[in-house]
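This is the structure I have questions about; it appears just below.
Part of the complex only, each chain left as placed.
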Amino acid sequence: MKTYPKKRIDIIFEAPLMQRIIDRLEQAKVSGYSVMPIIAGRGHDSSWTADGQISNATKMVSIVCITDASKVDDLLDSVLGAISNQIGFVTISDVSVVRPERF
Amino acid sequence: MTDLAFQNLLSPMVLFFALGLLAAFARSDLSVPEAIAKLLALYLLLSIGFRGGAEVAHHGLTVQLVATVGAGILLSFVIPFIAFALLRKTTSLNATDAAAVAGHYGSISAVTFVAVTGVLVQLSITYDGYLVAVAAAMETPAIFAALLIARRMTAPTDSGANGDFIREIAFNGSIVILLGAFGIGAITGQSGMKILKPFILDMFPGFLCLFLLDMGLVAGRGLKQGWRYISVPVAAFAIIMPLIGGALAAALAILIGLSVGSTAVLITLAASASYIAVPAAMRLALPAANPAIALTLSLGITFPFNLLIGIPLYIAVAGRIAH
């Protein structure tokens, strides 16, 4: 089946930043995104878990966005601006899709 | 007084908190699912809000109410400046971390509020229902104070206090449910209370035990992670600052002429430190601050201190200074 190359952007960041990251993604005119939960983790200095937490202050969350290679630079620019002072990072990887027009 | 402290110490609530702490220290896998922890917090806020409102419906609005809300706002705004100065003098925390911690101590802990009112009920000491509104009013001024401090001390960031941020703070879920339930309690009064009593009053101690079990687990795990950041002077701050905040509140309570019970509650509010509303706000406003410091202090040291020693002390003091 014919497939077309796109980029998958994974943004992992602190949950309180959610609204800001989403605003940036919309500015970058991505066709969509999906938010996926993270339930625990460890970084450079300490580990955390979502269990028993009553606020989102100490949680990380992940946003996946499938997008065209042409939009990646814009997207990185705006998203990195939002997480520059905060805990968070971005990975970019290659994926193929079947219906390229929707991304 | 020692009696009272001891009695509080052996209440099921305190013991469930201790059980959570112990389980965390023993690395038990006991845990409360996140969704349940959020339900318990929602329930506690709804219940105390509604009860406060229903009592205000009963007793009506008074000048004292307005004065006490004003005092609460003042305390919440002023305490961070004191806390910041104290931290910078006595500890080696940097300005940003100190500002973030200061914000937590200006704001209040709903569960400590619940704990003091619980002890007052056991002792048959009455307090005013409107103190729930005071608690709600004290949640946010501290956040703005912390921002002002951080602005003065550090370079401003673009992620600071703009319109969006202010809306996020003002319509924070915990404030909306506390004030909303307060309003609904005030509107529906005793008839609303009659319908909801089994849920709002009768279930309360049980849900509180579960919640404190969870808080014990979270505090215990937080302490294990966070103790590294906590020097002796920083830990001392977490015990001295409640006493300073409580003293200020005591002074204002005398001025306003609050009853014994209400004085004890206002002191406890001032002496408590937030771990629901403020931490997330600080992540947005002061991203460079290390969140583990403030949470370890407020949930791991100040909360247990207040639960075990502070509350009996504040009630004893209130008994002397109020009439």
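First chain written, first letter: the chains are A and B, and each begins at residue 1.
Just so we're on the same page, contacts are C-beta pairs under 8 Å (C-beta built on N, C-alpha and C of every residue); 3 or more make two chains touch, one makes a residue touch a chain.
Source: prediction; values computed, not measured.
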Q: Just one representative per chain kind is placed here; work out the formula for the complete complex.
A: A x3, B x3
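Just so it is clear, only the chains that are shown with their structure count from here on.
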Q | Whole-Å gap between the CA centroids of chain A and chain B | A | 34
Q. Of all residues in chain B, which touch chain A in the complex?
A. 31-34, 37-38, 40-41, 157-159, 164, 168, 214, 217-218, 221, 225-226, 275-277, 279-284, 287-288, 291-292, 295
**Q.** chain B partner contacts - residues on chain A that touch it in the complex
**A.** 14-17, 19-20, 39, 46-58, 81-82, 85-86
